[in-house]
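Note that one protein chain is taken out, while the other chains of the complex remain in position.
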Amino acid sequence: MQTIIAKLITNYPYVGAFILFGIGCFTIIVNSNLLKKLIGINIMESSIFLLFIAASNIHGGTAPILDPTNPEAVYINPVTTALMLTGIVVSLSVTALALALIIKLYRLYGSMDAHVIFMKRNEVQNSGSHNQQ
Amino acid sequence: MAAIISSNTPILIVLVLLFSAYLLPIFSKKRYKIVKWLTVVSESVLVIGGIYLAWKVLTTGQFNYILGGWEPPWGLELTIDPLSVFFIITVGLISLPIAIYSLPNMACQVHGERRAGWFFTLFLLHIAGLCGMAFSRDLFNLYVFIEVTTISAVALVAADNSAASIEAAFKYLIMATLGSGFILAGIGIMYIITGNLNMIFVRRELALVWTDYPHALWIACSFFLVGFGIKSAVFPLHSWLPDAHSAAVTPASALLSGLAVKGFIIGLIKVLYIAIGVDIFTALGISTLLRILGMISLIAGSIFALSQHQLKRRLAFSTIAQLGYVFLGLGIGNEAAISGALFHIISHGLIKSVLFLAAGSIISQSGETEISQLAGIGKKMPYTMGAFTAASLAMIGIPLFSGFVGKWNMILGSLESANWLAAIVIIVGSLLAAGYLLPIVRTAYFETGNTANIKEVSRSQLIPVLVLAAFIIIFGCFPSYILELTRQAATMLLFN
Amino acid sequence: MILGTGDLIMMIFFAILIIIALCVTFVQDLLYVVIIFGVYSLIMALLWLHLNSPDLAITEAAAGIGVTTLMITLIRRTVRREN
Partner (left out) sequence: MLDFVLKSVVTVLIPFIQMFGLYVIFHGALSPGGSFAGGMILGLGFIALNVVFGLEKGQEKFSDEMAGFLVSLGPIWYGSIGLVGILRGANFLVNKDSGLPMGEPGTLISGGMISLITLGIGIKVASTIVTLFNALTEEE
């Protein structure tokens, strides 16, 4: 038991990243507000970026920018940084698309809450005049 | 010039698609004709390039194309192997007729020519994403192309701006992003274990160290399974698919049902077979899981399809059932079963796009979406309904149609590995497919209804459907070329 | 491995991140949620800087500002109009 706790403490970035991942999933699933779901997605994705960056970081390393005055510097792995930049771009584009869809849904239903949208849609369908526009 | 083109074919295919995708919005406002020509030309480049690459792979074997002059593991490479060539051909053959079908009346379906230009931008971006997914041999590169495909697919679902489609698109976006989050987390764990992202290097490293980290690897595998499972709609994770595929405009639903979900299966195949290796994931019990998931989604998807009364929703649920076949074939995991599963990918892509396009024609001509109201339509729209019937028979697996070849190979594979249950499930699935498709055909031909004002669709929309239906029969009668490709792909996946 | 001051700072950052992430669910007013999310991006950027990825920090800061701007615009156009 103690060894497990010691392992968890020494690997705290991974533990933190996975806790954030779990909270992100929780936020997506529990909240009925669409904007909160979107923020949950952002939290989840940034937690995964944290996992990558924590894996490439080393104790006593410096950022991978060439410094001629300090030839003995230990540079960390720059690959993950480049990859996670792409990841941030991807998550931003998902966010942008989701925002566009949310405002369209708001204009159609007058709400940003999944339950309200569901109820209004059912009302429309039950009244028999399912308007496609 | 010819030498330059022939040595750079793989990247040029993707580039032509991307270039024309971004040129379309510039032209769409004033010169809508250029949009049509650019779409058709770039799709044709895809088909011709795919066939050329297939000829090259079949004659000289697989080869790599290195981007930016950096060798792997530092740089990115595109690998042209039987699997990727097979998928490129699938994409080309299916998407070109869909594009031609959608060109004449897209502007009226999505309210305006400018929006139609954006629709084709998304269409071509989606196809470029699928091509990139087929070519990439790098886990993170694969992830980026998966996201390109997903985002464009979501936007394609939302294209016609109706309440139902936007709602379905948002649902799809949330589910798919959850899935890609799981995929990226899986890639992260693999990177932490092996320190590499190139699939070949990952497998080489994993073969040495996997016994030290069995739990971490199992978690990574299950993350991949959940992520790709959401995106390719395995049974318990399928809830977005029926809404999205039935609410989208007809060409979009044909494209998504016929190609997009298969693209994610290709991604799963690459991760499991090339990056992890067949021995390791079988030892972890993943192939049993794949088999069970396949059987459940086959049976459950068929039963859900039986209970649907709307034409497009029934077809959407049948997609879930048919993807079950592919998962089952991958789970059985011997050469015959995998090549059968791959053959089923192309044949189901053709079949499902015929079914969706024909259904779209029927709905737009008659205005009815319920199956029971299609009575007598077979006499009024003989060619469309004929293609629909041929595709239905192929889906059931009648010999001389393409659906038979894949299923036959999968049954052979399951008998080879003494897996009787899988063989029985495959046959039961065929019977269930007959149960949910043949009533539509029967209603259309043998019942009489009020069909006075219904006419056959215009020629430009009829010919693509008939060409796709012809491909179903051609691949059913002469499957040898495609089977050769899938067999080589299966050999590469198992013994490479 | 002995944990140093750097690790302590990072643990504090993690704790703040987790608290903020939980706040998103339990705070009702959407404007507050978006502002809290802006703080989340800022802390994340600091964390990247601490993890030797200044490249990522500047991008995260820019992206966080962009996303929160868009979200606040969205809220101004939608929910605030109801009240």
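In order of appearance the chains are A, B and C, and numbering begins at 1 in each one.
Assume a residue touches a chain if its C-beta (ideal position, glycine included) is under 8 Å from a C-beta of that chain, and two chains touch if they have at least 3 such contacts.
Keep in mind that what you see is a predicted model, and the values were worked out from it rather than measured.
*Asks:* Checking the contacts here: which visible chains does the omitted one touch?
*Replies:* Touch partners of the hidden chain, whole complex considered, are A, B, C.
*Asks:* Among A:73, A:103 or A:124, choose the residue that contacts the chain missing from this document, as touch is defined above.
*Replies:* Answer from the full complex: A:103 touches the omitted chain.
*Asks:* For the chain left out of this view, which of B:65, B:213 or B:408 touches it?
*Replies:* Reading the full complex, the residue touching the unseen chain is B:65.
*Asks:* For the chain that got dropped from the picture, name the residues of subunit A it touches.
*Replies:* Counting only subunit A, the missing chain is touched by 63, 65-66, 68, 85, 88-89, 96, 99-100, 103, 107.
*Asks:* Even though one chain is hidden, which residues of subunit C still touch it in the full complex?
*Replies:* 54-55, 57-59, 61-63, 65-66, 69-70, 73-74, 77
*Asks:* What does the interface between subunit B and the hidden chain look like in terms of residue numbers?
*Replies:* 4, 8, 11-12, 15, 18-19, 22-23, 25-26, 65-69
FYI, only the chains that are shown with their structure count from here on.
*Asks:* Using CA atom averages as chain centres, what separation in Å is found between subunit A and subunit C?
*Replies:* 11
*Asks:* Starting from the mean Cα coordinates of subunit A and subunit B, work out the distance between those two points in Å.
*Replies:* 27
*Asks:* Touching at least two other chains at once: which residues of subunit A meet that condition?
*Replies:* 24, 102
*Asks:* Mind pulling the residue numbers of subunit B that touch at least two other chains?
*Replies:* As it turns out, subunit B has no residue touching two or more other chains.
*Asks:* Within their complex, state which residues of subunit B touch subunit A.
*Replies:* Those residues of subunit B that touch subunit A are 140, 144, 147, 151, 154-155, 158, 161-164, 166-167, 169-170, 173-174, 177-178, 181, 184-185, 188-189, 191-192, 197.
*Asks:* Quick one: in the complex, what on subunit C touches subunit A?
*Replies:* Subunit C reaches subunit A through residues 1, 3, 7, 10-11, 14, 17-18, 21-22, 24-25, 30, 33-34, 37, 40, 44, 47-48, 51-56, 59-60, 63, 66-67, 70-71, 74-75, 77-79.
*Asks:* Which residues, counting only subunit A, touch subunit B once they are in their complex?
*Replies:* Subunit A reaches subunit B through residues 14, 21, 24-25, 28, 34, 37, 41, 44-45, 48, 51-52, 55, 79-80, 83, 86-87, 90, 93-94, 97-98, 101-102, 104-105, 108-109, 117, 121, 131-133.
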